[in-house]
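One protein chain is absent from this view; the other protein chains keep their places.
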Amino acid sequence: MGKDVFEITVNILKMFVIFLMMVQAVPILVWLERRGSAFIQNRLGPNRVGPLGLLQLAADAVKFLFKEEFVPRQGVRFMYFFAPIMAMIPGALSFASLPLSVPIKIEPFQMLGQMWGPYTFAFQGYDLGIGIVFVLGISSLGVYSLLMAGWGSSNKYSLMGAVRASAQAISYELALSLSLVGILIVYGTFSFNEIVAAQTGPLTFRAFGAEHVISWLPNWGVFYQPLGALLFFSATFAEANRLPFDLPEAEGELVAGFHTEYAGFKLLMFFIGEYGHMMVASALLATFYLGGYNIPGVMPDDVLAFWQSAVGGNLASILTAVTFHLSLLLRIAILLWIFIQVRWTLPRFRYDQLMNLGWKSMLPWALFNVCVTALWVWFGHK
Amino acid sequence: MPTSAVVVDSISSVGLNHYLILSAILFSLGVVGVLMRRNIIVILMSIELMLNAVNIAFVAFSRSLQNMDGQAMVFFVMTIAAAEAAVGLALATTIFKKFREVNIRYFEHLKG
Amino acid sequence: MASSKAEFLFAILILAPLLGFLANGLRWKSKNYMLAGSIATAAAGTSFIAALAIVMRLFGEGAPKAVTADFFQWISIAGLEVPVSFVIDHISALMVLVVTGVGTLIHLFSIGYMSHDERPTKYFAYLNLFLFNMLLLILGENLVLMFVGWEGVGLCSYLLIGFWFTDKEKAAAGMKAFVTNRIGDAGFLLGMFMLFVTFGSLGFSEIISKVAGLAAETGWTGPITLAALFLFVGATGKSAQIPLYVWLPDAMAGPTPVSALIHAATMVTAGVYMIVRLSPLFILAPNAMMVIAIIGAATAVLAATIGLTQFDIKKVLAYSTVSQLGYMFLACGVGAFGAAMFHLVTHAFFKALMFLGSGSVIHGMHEEQDIRKMGGLAKYMPLTYLTFFVGWIAIIGLPPFAGFFSKDEILWFAFSSPHGSVWLWLAGFVGAACTAFYMTRLMALTFWGKPRFDEHHTHPHEAGPSMTIPLVVLAILSAVGGFMGIPHVIGEILPGHPGNWLEHWLHGFIAVPAGETHGSAVMEWILMGLSVSIAGLSAITAYFFYVKEPSVVERVKNRMGRLHTLVYNKYFVDEIYFAKIIDPIVNGSKALWAFVDVNFIDRATFVAGDLVKGIGSTARTLQSGNLQQYALFIALGVVGFLAFLFELRASLGKLLMQAFGG
Partner (left out) sequence: MSLSLNDILFYFLAGVAVLSALGVILQSNPIYCALSLALTMVSVAGLFASLSAWFVAGVQLIVYAGAVLVLFVMVLMLFDTKAEKRAFSKGIVSGFFKIASAAMIFAIAGGAASMSGDARFSKLTGIASATQSTKDLADLLFKKYLFSFEAMGALLLFIAIGAVALSRIQGGTHAD
């Protein structure tokens, strides 16, 4: 955790901040989704409360908080209450393991009559050497939340939603993991940091014993793994239960799926889980395929030098990190918007179509991608 | 080089035998489950429990002997366990279709 | 550099036909002969190109002596190491080029030939499988790998001979080939065992390096002599020598391109190839060499005489093949391994050519194989006729076509080699005369004279390019193939003094017999003249008999009635085999079955069964079907076992304490 009080405090604070970041993004996303969908459907959406309807967020939060606590009488109380909490855990844990920017290097400084430092704070909750495995493992636990919600509600629709959701999640987890195998082969590591570090500079690839550089393209994973990126992106829709894969809550058939019996803050927690899932998916996509927090054409040292000439000192390091963090956030924002746009554009699949797509189309393509990548890498290193 | 978040402390008093005893406990609980429960699915779960206990022993020995082979074995055990669960559940489903219950005694029909 | 590695090229070379086999074999029901044929031909062609690419490395200054590829360890048991590794040295280079090159041409030919067949895809799959196995046989670096290929080509041969298995006779021919080969294979296996026991290894290079420096064995029972003889038994099976040659003529039941590929050009030469491969071993067993030479010479004459009387176009060629293989063994037997290889290559060219030509004739005559019903085909099928003509000159040994050089070299060595003798030469000489006679007879009855078929009914026609191109290519090869081994005596009088390239090429790879050669350049000229003139003479006689004065044939036939019957019926060898070997075995087996099997073996099994049943019916009460009860037994067993284990350890500990601790 750290070697002195300062470092430990900062590290703990850091985790809180990252968790809050995820939670706080949710109201914004809700607002964005409502406004965005309204515009897509040629409506105005929420625009009464506050400027641009922005205070709608606060109003919603208040509404959620003061809703009546409703518990189905025949339900299983423990499961019913635990499911929403469980829904938030995978997203939060996964998000915290992602590197969000370059590390901040703090030079030694004087405080409270004592010398502190030097420190290096990674801009991520915690760094596991095998981040990818960890994230996959944690997110596979998300199914329990749906199952518990479905079972705990003691409601036919909820249960069917839950079973659908878990079947879907397991099916698409396969395609998701397999599409990642391509990235693993290309970069030869499970560590997010190493993957991000490998994506700096111009596009450089090895093939048939020679090295080729394309200077006008960034060295992003999507250029090595276009098919993998597409499959990963599609699979994340299913994992996050978003349209066109939102069979678990298909309102036309199942009222509201697994959260039919939920209201108030517990429903909000499910929302946080779902949006958290989207955020993690976007961040993962950005990390694997879109260069992570890198800015194309710019090296971290250049930015550091710029800020050092502008402000200097520890602030420069912090500002560098913030710059890169904004670069990642921009990507996440764009990807989230794509999530929203897709939701309001595409219709829902039928259940058999969904299963066919997952097992008979995406899985074979992902396997094909793995084979091609393996051959490519093999020939590249020949 | 990324550092591990969890630092193993130098004054740790937990050793190989702690893990082995834990493994033994879990294994015996699994045995009880297999021998005593009537629901075939719970029996399957108890078998998974036993396999997990074995895995703990494997990993603990792997750590203790500084040898990764133990972890490789865990890998195989997990694969076998997954396979076994798949077949077991398929069998259970078949039994359930027939009897609307998954009691172990329906498997007595397999008696030759 | 002694050798270089080329795993990748070898993988292409060997796996291409296998992939072709899979590609066609997995869709064997398809009737699209064009697709199947293209796949198979492409696979064979790929192999050929890969083989060329590898062989190219052997040329030039400082080139490696062999290109090898080690893939993985196949068998590794105490003392026996069998790696899957392949080698192309100067011997196998010749063979691999012949197999893949001629093989590709025959694949191409087959596209046209099999265009009307019911199951072309299956056919091409088998053909590719054959090629794959043949490559294993040729390239394998040890006897085990060679044996795998050996058996594999046997299997493919069986499948292809019986390809039209709905015809009972053809299916039986396939079986005959298979069973006859098994006898030879038993010999091959015994030879392998002998070698392993003697040298502790089955790798060619290891055996040869261990053999080097050993003195020649004189007796009959030395390990090397025995091994050589056993291996030769295997060779007689695969290469159709006395006494196991009987399957080859029957093998003509298969499609004609198969006869060309398997039963003329490649598989049947495997025995010769094997002996050449192990020539340093065989050279140490003079008695075995003698047997080989005598058998070879006898086969050459015997088969040639049978060939004189046959009327089936393919049977004639088949006996010719047996006879020519006899020549090769004769060469091996007298220690002229280079000449054997030489004749193997040229024979592959002209015999494949003649088989394909006969295929073209059969195709053109709508599946007619009897030469009595042909005649005058030259004007209907000019290209086939021309190419066949080239093959004819080549086989009867007229200079400067391929057969002349190789056959003459064999005859010369049969005479002059330290292992040779005048009698061996004489046998070869008679064989050559017969060859010229029956080949001319074949030409005469097929292409010359007047048509003996109903011209209004049958319209012989030339086939498409897929069948004619291979013919032309093979004709060219048959014409010029001999120039790779020009004898010294001829080379000296030619401008530029071309040397014997083949001899140079194989130098150091094959054994050379020790001892004096007898004979001189003059002698060589004389023998050469003799054999060319006898060939010419009998060719002219045959032409006279069968074209000018057909009545003479009848007269001769009547004059030597009994002899003719004997020869026409192939010396009744098949009948003798049936009467003396097969029937006794069948009858003996029946007797064994009736007495030993019923009274002892069956009774023993019944008693054992009853016993088990009895015990089982008592013990079954334990098996209640209650799974958990079973599990309990398991758990109790585990407890008992663990308790036993720890108790034992404790008491062992006590013992040790008493022994050492005081």
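Residue numbering begins at 1 within each chain, and the chains themselves are lettered A, B and C in the order written.
Keep in mind that, in the parts below, a contact is a pair of C-beta atoms (placed from the backbone, for glycine too) under 8 Å apart; a residue touches a chain by one contact, two chains touch by 3 or more.
These figures come from a predicted structure and were not determined experimentally.
Shown chains touched by the missing chain in the whole complex: A, B, C.
Considering the full assembly, A:136 is the residue among A:136, A:298 or A:333 that touches the omitted chain.
One chain of the complex is left out; on chain A, the residues touching it are 79, 128-130, 133-134, 136-138, 140-141, 143-144, 147-148, 150-151, 159, 162-163, 166-167, 169-170, 173, 177, 189-191, 194.
Although one chain is not shown, part of chain C still touches it, namely residues 628-629, 632, 635-636, 638-639, 642-643, 646.
Of the residues in chain B, those that touch the hidden partner chain are 1-4, 6-33, 35-39, 41-42, 44-46, 48-49, 52, 55-56, 59-60, 62-64, 66, 68-69, 71-72, 74-76, 78-83, 85-87, 89-98, 102, 104, 109-110.
Assume only the chains that are shown with their structure count from here on.
Farthest chain from chain A, judged by C-alpha centroids: C. Taking each chain's centre as the mean of its C-alpha atoms, chain B lies 58 Å from chain C. Rounded to a whole number, the gap between the C-alpha centres of chain A and chain C is 67 angstrom. One inter-chain figure worth recording: chain A and chain B are separated by 32 Å, centre to centre, where each centre is the mean of the chain's CA atoms.
Contact with two or more other chains is made by no residue of chain C. In chain A, no residue touches two or more other chains. Taken in their complex, chain C has these residues touching chain B: 623-628, 631-632, 635. Those residues of chain B that touch chain C in the complex are listed here as 31, 34-36, 104-105, 107-112.
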